[in-house]
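For this depiction, one protein chain was excluded, whereas all remaining protein chains were kept in their positions.
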Amino acid sequence: MRSAPAKSKIMVNKEIASLDEAVADIPNGATIHVGGFGGVGIPIDLCEALYRQGATNLTLVNNGVASGKIGLAALIGAGRVRKIICSFPRTPDPEVFEKKYRAGEIELELVPQGTLAERIRAAGAGVGAFYTPTSVGTPLSEGKEIRILGGREMVLEHPLHADFALVKADRADRWGNLTYRKSARNFGPIMCMAAKTTIVQVREVVALGALDPEAIITPSIFVDRVVHVANPMREV
Amino acid sequence: MRSAPAKSKIMVNKEIASLDEAVADIPNGATIHVGGFGGVGIPIDLCEALYRQGATNLTLVNNGVASGKIGLAALIGAGRVRKIICSFPRTPDPEVFEKKYRAGEIELELVPQGTLAERIRAAGAGVGAFYTPTSVGTPLSEGKEIRILGGREMVLEHPLHADFALVKADRADRWGNLTYRKSARNFGPIMCMAAKTTIVQVREVVALGALDPEAIITPSIFVDRVVHVANPMREV
Amino acid sequence: MPEKLTRRQIAWRIVQDIEEGNYVNLGIGQPELVADLMPANREVIIHSENGILGLGPKPTPEEADEDLINAGKKMATLVPGGAFFHHADSFAMIRGGHIDVAVLGAFQVAENGDLANWTTGGGDLLPAVGGAMDLAAGAKKVFAMMDHNAKDGAPKIVKRCSYPLTGQRCVTTVYTEIAVIDIRPEGCIVREKFADMPLEALQARTGAQLTLANDWRPLAIPDVG
Partner (left out) sequence: MPEKLTRRQIAWRIVQDIEEGNYVNLGIGQPELVADLMPANREVIIHSENGILGLGPKPTPEEADEDLINAGKKMATLVPGGAFFHHADSFAMIRGGHIDVAVLGAFQVAENGDLANWTTGGGDLLPAVGGAMDLAAGAKKVFAMMDHNAKDGAPKIVKRCSYPLTGQRCVTTVYTEIAVIDIRPEGCIVREKFADMPLEALQARTGAQLTLANDWRPLAIPDVG
């Protein structure tokens, strides 16, 4: 009779003891989704751990490009980011990015915010590509396939997969079910879906069954690692 | 100075006094999304009201085709349905539909369940069309455009818009924010998004602000009419 | 008689064209004034692209919550009946045609409704688009709230935008300090202007052909500071 599979353990527990452990295997050249909008919901402690970890030549997907000096800004400033895919690089304090960008040392792919969100969701949902009216007739659809659908010009957009997602949520259980807080939800749920490995920092880890099954925003299937960070840093 | 617009009223209240009033303006020939899966979450009281109302030549979108004799089955039995778009017409008691179908008196468009859900969401989300791997190489993708994306064959699928959606939810406030109960959620949230006019029957209407903003499943923007049905009928 | 409306007065004017129960997205900057001018007894539901319906006014110090900001990254509140959701759902609302009115700033509006409001194409500012293209493509009505002319006097209502577009044929009405102009298939229709400003004077400050509506009305000057 065959014994239990080698990977088996007594129970499923996605909680990782430390930030550094959680990001230890992110390799050079990885594409990383980073949650957050306007500094809210940004997993700054995970970003700092990634900074300490040393991976370089990264492609980052985020709504903006990082304000201030820590987290994403630190990664960019240290020359560890090859490319940024975002909708709004003009953050309140974009100095670190702007310097690299003007020097031609970082590539920027500018994507309309809704198209960015839908491309991330498409990656998570197994959609191969989709047509959207957003950006038709603008420089951001130049060179892309245009097709008339439902009487309207639409542009073909492709999914935005990631090797890793770094997300900040509010509460998690050991399976990785998540809730968020207010407008800190933003890109978190769709980024959790779209990455091969999703790493989430949460304010609180609760017992399995403590989260209301009607109000879980990210079901555990989309989460690989949970790190408890009771008092997260803030970008600015 | 211009006076307030003609349509203005003191406050937004989407609650309609009766089922019959709520469906009164559904015209002949309408395409209607009807929520529910396996009899759970089906807005049977709204369907019965539509039966009383008399509209005919309807196109219905639902996961199945109705079991038993009331609701959708009554509409189908009375010859009021021109076409059904669904994934699983083989319900526990499909007699009414089967008779019409075998007689060639009703058109059936069979759609894989996930493609059905995604086509409905696409309609609600303003996506013009999308590529999916589901059904490639099967009879259900015959005659459709196939394209290789990400190294994989994908079929092009189009949004499934509706004139009306009939949905059953659990609780609503007067703006139309909704919560659901357990597996009765199923197609409700995406159908609410995809119809020009969304009509929802709910078990309970609560005060504005009583629903937790973190746990509202369908935000009010997707809902046009709410009818209070404290004790809904059941299909079987 | 003042020769032009203040920005608060323009915002007030826009409020008059928003219906009770409308779902409204307000662009960053000037359009945010529209919320301030909304009478307290009206229920207009403000959408914020970062996953909020029912955006409320600025918080008191006690209400302030660092996890609740508006699209302009300012602290905000939620009104009763408000809801939170994720970014894909937020832009499904926009792209899917569920937003009744988007009020956006504009660099240029063309006579066919084309909107340019995200970049002048120059290299002085980092390029940034945010949700502007989605709103232009998706909102049922797009109200452009802007100065009638650029700082150098150049018209901002033009035959054809010279700046890179945000969206095509999307603007439905332009609200400036001197006029309310509908953009229709038949052209730019002046719905309101100052009674004592001749159409010719308005035309002289405008880069597209204007037509005075038969039922045009004098632009009101509300007492809103």
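A, B and C are the chain letters, set down in written order, and residue numbers restart from 1 in every chain.
Here is the rule we go by: a residue touches a chain if its C-beta (ideal position, glycine included) is under 8 Å from a C-beta of that chain, and two chains touch if they have at least 3 such contacts.
Since this is a predicted model, take the numbers as computed values, not measurements.
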- Contacts of the hidden chain among displayed chains: A, B
- Message: Please identify which residue in B:Cys47, B:Val81, B:Val96 or B:Ala117 touches the non-displayed chain.
- Response: B:Ala117
- Query: In the complete assembly, which of A:Ala55, A:Cys86, A:Val127 or A:Val226 touches the absent chain?
  - Reply: A:Val127
- Note on the structure: Filtering B:Gly71, B:Gly128, B:Pro159 or B:Pro189 for touch with the omitted chain leaves B:Pro189
- Residue-wise, where is chain A in contact with the chain that is not depicted? 1-2, 4-5, 7-12, 121, 123-127, 173-175, 177, 193, 208-209, 211, 213-214, 216, 219-222
- Contacts from chain B to the absent chain lie at residues 37-41, 63, 87-90, 92, 94, 97-98, 101, 108, 110-115, 117-118, 120-121, 132-140, 153, 180-190, 217, 234
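Simple rule for what comes next: only the chains that are shown with their structure count from here on.
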- When centres are defined as mean Cα positions, the distance from chain A to chain B in whole Å is 33
- Got the chain B residues that touch at least 2 other chains? 125-127, 213-214
- Note on the structure: Check: chain C positions touching at least 2 other chains come out as 78, 84-85, 88, 91, 94-95, 137-138
